[in-house]
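Of the protein chains in this complex, all but one are displayed in their positions.
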Amino acid sequence: MREKATTIYLGPQHPGITGNMMVRLKVMGDTIVSAQTEVGYLHRAFEKLQERRNWLNSFTLMCRFCVPETDPMENLYARAVESLDNIEIPERAKYIRVMVLELARIATQLMWYAGQNGSLGLYTMGQWSIGDRDYILDLFEQLTGGRVYHMYQWPGGVRRDLPKGFKDKVLNTLDYLEKRLKDYDDLMFANSIFQKRTQGVGYVPKESIIEHGVVGPVLRGAGIRSDIRIDEPYEVYDKLDFEIPTQEGSDIWARALVRRAEVRQSIRIIRQVLDQMPKGEFNTKIPNPMKWRVPAGDTYVRAESGRGEVGYYAVSDGSIHPRRMHLRGAAYVHAITLLENILPGQNIADVSAIMNSLGTCAPEIER
Amino acid sequence: MIAKIKAAFPEAVNKAYDGNRLDFTVHKDAIPGFLSHMKEQLGFRHLSHIAYVDWIEENEFEIVYILWSPQDKVKLFIHTRIDRENPVMENIDMIWRQANTYQREMKEMLGIQFPDMVAPDEFILEDWDDIPPFRRDFDTLEYVNRTFWHRPGREDAQDVRETITKRSGEEIPDFAKKYSR
Amino acid sequence: MEYILIKTLEAMATFILAFLVGMTYGGVVRKITGRVHNRLGPPWYQNFIDAFKLFSKTRGIHHGAMHFLGAAFLMVTSVVSLMIIPVLAPGGHAWYNSWFTNMNFNGDLIFLLYIMTFGPLGMAMGAGQTGNPNSSIGVTRGLSQMVGFEIPWVMALVALMISYKTTSVIDFMNIQRETGTWLMFANPFAFIAAVLAMLGMFRYSPFDIVGAPTELASGPVSENGGKFLFTMMSSGSVFTFAKLVLYVDLFMGGANNLVMLVVKTFLLYMIPVLYGIVSPRYRTEQAVRWFWGWPTFIGLLAILYAVMF
Partner (left out) sequence: MYNDKNSKKIVETIQNWARSHSVWVLAYGTGCGAIEIAPTMTSRYDAERLGFRGAATPRQADVMLITGYLTVKTVKRVVRVYEQMQSPKYVVGFGSCTINGGMYYDSYNTINLLDKYLPVDVYINGCMPRPEAVIAGLAKLQQIIREGKANGAEKYLENLDWYKANQRKIAPKWIAKAPDYNW
């Protein structure tokens, strides 16, 4: 049976692939018999380069880990260094960080709207949501100076305070987004063809959740209420009031509903943050970065990104260079073993949709 | 929790930390039994991370398994050291399938051998015939100079600090002198 | 001799008209899609620039003789079906009317049914020659989709044939002129079934499963660039125009002059386009199942209607 199967190389040059990776499919007709991922097209060896940078220079490498969602990585690095060096950051910095993280989450989910619908052939959705994502990037640009790469949440707080009138801008953008989300629902979730394409497709069985380390929207789409923001609250998430949406079904449709609800929760969180944000300092002074020696030790911090749990293991040996930095990405476990596990038996038309709904992010896998 | 683990594995050495962190050091042969016991009995269901450090001074590799217990909300760090000369490690991808990916990366980046692991040879690198790149004795800049080209900079490119001192007459601190060109 | 010469000139005029109108429709569709996408969109003449650019590519890779046949079959199909279909209604009084009465004959509807399935077969040969797995999968999808929408389409035509005892397009147009009612009102079920089949015929979403870019990089044409793609593009636009004209002739009483022709065809063309902009893509078996559901049922109704009344 395997002998008659034809091999199809999906990627690296393929419009349906999220990021620069390859999936080698053996198909019989339209049904996939076996799948084998091949990654490594984006390997830049960050963790090797950080052995040659000092503690502040390696911070600028951080946001390059996962391009669609850069802020959780910066947050991880800042918190790792702070916990190694026992830096206490002011309250206002924590609130600003939470606001930036949630804005980044909204931007990521809008990017996901585009990818999911583009993989299903509904290109109008992609045009709309990426056009609206740019308004969030404008907020980032005014706040940090960069559209995609921010380098904003550095060890010791954030790099600069909120500009004048920034709060009103954020609120206007959120109001606009809430209006647009209704249109998205009408175009996407109320669409019978979209439901036909997604319901029951890309099913992640319950028994493979533990052994594959499934996290994030995929886990919540399987009906398990797990989120790093409530499991071990990291900035001021324990003072905020928000829900963790879950769905039964564990297919693309369930994950889509989870992400749809997460955007609304993020908007709610940002509103609370802007209300409760205290006055005061936004940064604690860090020692001179040229000769900043972080005391020896190791730590592991985790954060919840739009694709799930991202963790960061940092080791310092008391020198001006980091000893070892190791990122744990959500896509690192989703896009390789889990994808190879659930692809056989699926239709070849659904591969890119499944990859999008698993939150595949190729640069995060290879780092 | 510490007592439970101690009862099961008396030889495990633990290190005290505050917060929700448990820290154990286990010999490498006991790793699969230890991990499966943690997963099945003590509820550390989620393998969060497998990190690896190259301690070239002690001539050892360190592998850190980080588990997470959803109901107790506890992080468990399991350190183990293996020899750097002939690195061989136990395969655990029958406990957590995702460990297969981590082990492929370790095999490629440090050259650690996992005897009974089923996986393709190449993970990230392709046709790599140098020493495994994440060992600390692999000098990446030297490799770059040997393999690629650097674009020559402009001759009139000034060092930023010198330009600033020329303009404003400020003093360069001593520590910064050794960084300036 | 002069007769043949004049006929040839008229045929060339028809072809040029079809080419211009078809390409312009393509550009206008891109413009409309862009407007729906909240953006400006390309100019309406963008397709002409694209076609000329493709034509002036200096290198074209081919994969053997069959590869050429793929493009050639498409061109032959579109041109022949255009030559069979009468572009303008007989009774018109415009000075150019006599140009566009092409070589139609009794029973040309049967011939059209055959020739319109001819192009995909040639495409299949060409795509098989390229050796690209995406192409072969796309061809399989295309043929299965064709099997899907051919059934309601044939049912609609059979209903018309039964009720009017003719298989000539010209006769249908004459009947509509004499009775004064368009066939879309005379036999509405046939019209609905034919329009539903048209959704699949024009291969806009949700039935663009043949060349789905995110699934199998543009499918059968994925190995064709340069002049091959130019041939396919132009033949596709000519074929679009031919099919639209056929629909107008059969159901909307034809057109007496070019303005009416453009108006009617454009209105018909907007049905698949506007439906496609807001809908995702079906899977292959879903598409076939859809065609064999309501459209086929409505086709049956049309035949019953034709038999009874």
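In this document, chain identifiers A, B and C correspond to the written order of the chains, with residue numbering beginning at 1 in each.
The rule we apply is simple: a residue touches a chain if its C-beta (ideal position, glycine included) is under 8 Å from a C-beta of that chain, and two chains touch if they have at least 3 such contacts.
The model shown is predicted, which means the values in this text are computed figures rather than measured ones.
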| item | value |
| --- | --- |
| Visible chains that the absent chain touches, using the contact criterion stated earlier | A, B, C |
| Of C:S205, C:N224 or C:S279, the residue in touch with the unshown chain | C:N224 |
| Contact set of chain A toward the excluded chain (per top definition) | 12-15, 19-20, 40-45, 48-49, 52, 60-61, 64, 67-68, 111, 114, 126-128, 130-131, 133-134, 137, 147-149, 363 |
| Absent-chain interface as seen on chain C, which is shown | 30, 34, 37-43, 46, 49-50, 52-53, 56-61, 213, 217-218, 221-226, 229 |
| Touch residues of chain B, complete complex, unshown partner | 125-127, 133, 138, 140-141, 143-144, 147-151 |
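One rule holds for everything that comes next: only the chains that are shown with their structure count from here on.
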| item | value |
| --- | --- |
| Graph class of chain-chain contacts, one of line, ring, star, complete, other | line |
| Whole-Å gap between the CA centroids of chain A and chain C | 45 |
| Chain A-chain B separation of Cα centroids, rounded to whole Å | 22 |
| Per-residue overlap in chain A, given as positions that touch at least 2 other chains | none |
| Chain B - residues contacting chain A, complex | 20, 45-49, 51-54, 64, 66, 68, 70, 73, 75, 77, 95-98, 100-101, 120, 122-126, 133-134, 136, 138, 140-141, 175-176, 179 |
| Chain B partner contacts - residues on chain A that touch it in the complex | 36, 39-40, 43, 45, 47-49, 51-52, 208, 210-213, 226, 231-232, 288, 290-291, 298, 300, 302, 309, 311, 313, 315, 323-324, 326, 328, 332-333, 336-338, 341, 366 |
| Residues on chain C engaged by chain A in the complex (per definition of touch) | 36-39, 133-134, 137, 140, 205-206, 208-209, 212-217, 277-284, 286 |
